[in-house]
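Of the protein chains in this complex, all but one are displayed in their positions.
Per-chain numbering from 1; labels A and B assigned in written order.
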Amino acid sequence: MGKNMVFKIIFNIFLLLLIFPLFIILLWSFTKIWPWPDLFPKAFGLRGFQYLLNPSNNSLRILGLSIWLSTVVMFIAILISIPAAKALGLYHFKGKGFIKTLILAPIVVPTVAVTMGIHVSFISVGLANTFWGVVIVHLIPCIPYSVRILTDVFEIMGNSMELQARILGANKMQTFFYVTLPMLAPGLITAGSMVFIVSFSQYFLTFLIGGGKIVTFSMVMFPFIQSGDRMMASVYSMVFIWTTLLILISVERIVKSYYKGENYFYL
Amino acid sequence: MSQIELRNICKKFENKRILHHVNLLVQEGEMISLLGPSGCGKTTTLKIIAGLMEPDAGDILFNDTSILNIPVEKRGAIIVFQDYLLFPHLTVEENIEFGLKMAKVKKSKRREKVREMIDLVQLEGHEKKYPKELSGGQKQRVAIARALAIEPKVLLLDEPFSNLDTRLREIMREFICDIQRKFKITMILVTHDKEEALMTSSKIAVMLDGEIKQFGTPKEIYERPVSSLVADFFGEKNYVDGEIKEGIFYSIMGSFQTGLHKNGRVRAMIRPEEIEITPKGNIAGIIKNKTYAGEKIYYIIDCNGKRLKCITNGKTFYNIGEKINVYINFDNIVFFER
């Protein structure tokens, strides 16, 4: 009994350390004055949110563009990951191990190095400083997640259900839309969410390849954090987190409304 | 070794009754079976004996001493699990050694015991293998050796043969019986297979819906079941309702002399193998259906509107629609009161 108590306390300490800093930025985002060494803000205000909502600062337009960009990345990543994951999950072929490692590599190899290397090529083919250039470069850190998650799903699922559908007379298209896709739905939620998050929170890639022409929400948030402007940084962080959460919930809702399935969120 | 006694064990899960006043007495060195369909509470009983679960009420005694307060790791009631649960990260040797290591037995002693166990379960040459590399039968041998290595007070076997194919099942059954006879280990075998129970155990406890319905020798249970529920568990039966008056059983099939001296409404239980098709039979019938199964033939016979299942050896054939006579010796028939 006593030992369980110890682990309960440990757990609660961890939980506190996880949530307390977030609570602090929530407080900061509504703060007007909060001098040291006060433990609580002296006065609350909405200046940060007013700034963010002011059309002349473009923040909302940029937020919209960021969401659109990450949604495009999500769709492309999922679209090309489904066949790749199926191949890796269900087929045996030469070089499979190597290809799996290659697809996983962008998680491990620093994107900084890759982006700096490709930057010149992007400039020379005219992709630098463009929307599609940023989309393409975002795919690199996203693909490992989407392929990996969907490969797991295909491995668990197997192809017996698809074969059964074919035996029962469904053609390839029907099999895909009536059997494969619904069974894939929970994996699609997880993979899609993950891709969205990875793309949405990219800073360096967008910064370098977008060249200041393509500005995302992560990028407008960055200088506030860098300059230590706590109140503004907290406002942007809060908006960032809530936007991500809302998008995740809508992805889940949309997919679920088409296909009933359980969401299992794993990495 | 110990004598094991369960007294009035009760267990509920989320208000669902799992065990209901279970009483059981296993003598030292005895091997009994806990027989019942899946979900009847057998495994829960084992877990309670082992200490992996606590009963809501009741007591467990080893050699007349309550052991309810002894934690699982000190209790010495070792389960051989259905799926063996060998530690995948340990070799055969290390798996067998595990319990001794936990008890901090000296290394030289542990080695000796592991050797002995490897010999006993005939796994020479497999010591360094991982569970993944073993066949089902070998895995089970490791599980048994692992349990025996720590000299348990009682060995609890949870459906030990259900993951093995038919031939291997027989071999392992023999093997476990040998070990039991050799070491006189108190054993409780949990199974849903009636033949397994009948062939291995000196006593069988039939468990249905969390209650022990009958506890007795295989012969008692088979020949004198206390209820049709227990009887059904030992294979398909024919039941004929009727009435006994002054030793005569009156039913739709006719009236027959019995050895009984009671009166009242009864249900006769007639085993398919007790029905003999013979010209000297005492009941007339028509063959309605026939299923050929090699050494046996199953017939359905209509006797005055009552359909009876009948098993014969495959020597004589009767055709569907053929008129025959059957003989039933009502002296040996079990009657349940209705």
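By our rule, a residue touches a chain if its C-beta (ideal position, glycine included) is under 8 Å from a C-beta of that chain, and two chains touch if they have at least 3 such contacts.
One rule holds in what follows: contacts and distances are computed from a predicted model.
**Student:** Assign the chain not included in the display its UniProt protein name, restricting the answer to "LLM class flavin-dependent oxidoreductase", "Alpha-D-ribose 1-methylphosphonate 5-phosphate C-P-lyase PhnJ", "Inner membrane ABC transporter permease protein YdcU" or "Cytochrome b".
**Tutor:** Of the names offered in "LLM class flavin-dependent oxidoreductase", "Alpha-D-ribose 1-methylphosphonate 5-phosphate C-P-lyase PhnJ", "Inner membrane ABC transporter permease protein YdcU" or "Cytochrome b", the one UniProt assigns to the missing chain is "Inner membrane ABC transporter permease protein YdcU".
**Student:** Which of these, A:49, A:131, A:176 or A:222, touches the one chain of the complex that we don't see?
**Tutor:** A:222
**Student:** Looking at the full complex, which residue from A:33, A:46, A:168 or A:241 touches the chain that isn't shown here?
**Tutor:** Considering all chains, including the one not shown, the answer is A:241.
**Student:** Considering the whole complex, which of A:18, A:43 or A:167 touches the chain not shown?
**Tutor:** In the full complex, the listed residue that touches the missing chain is A:18.
**Student:** Taking the full complex into account, what residues of subunit B touch the chain not shown?
**Tutor:** Those residues of subunit B that touch the unshown chain are 47, 50-52, 72-74, 76-79, 81, 83, 85, 87-90, 98-99, 101-103, 130, 132, 146-147, 150.
**Student:** To test your reading of the contact rule: which positions on subunit A touch the chain that is missing from view?
**Tutor:** Subunit A touches the chain not shown through residues 3-4, 7-8, 10-11, 14-15, 17-19, 21-22, 24-25, 28, 36-39, 79-81, 83-84, 86-88, 91, 93, 96, 99, 101-118, 120-121, 124, 136-137, 139-140, 143, 147-148, 152, 194, 197, 200-201, 203-204, 218, 221-222, 225-226, 228, 230, 233-234, 237, 240-241, 244-245, 248, 265-267.
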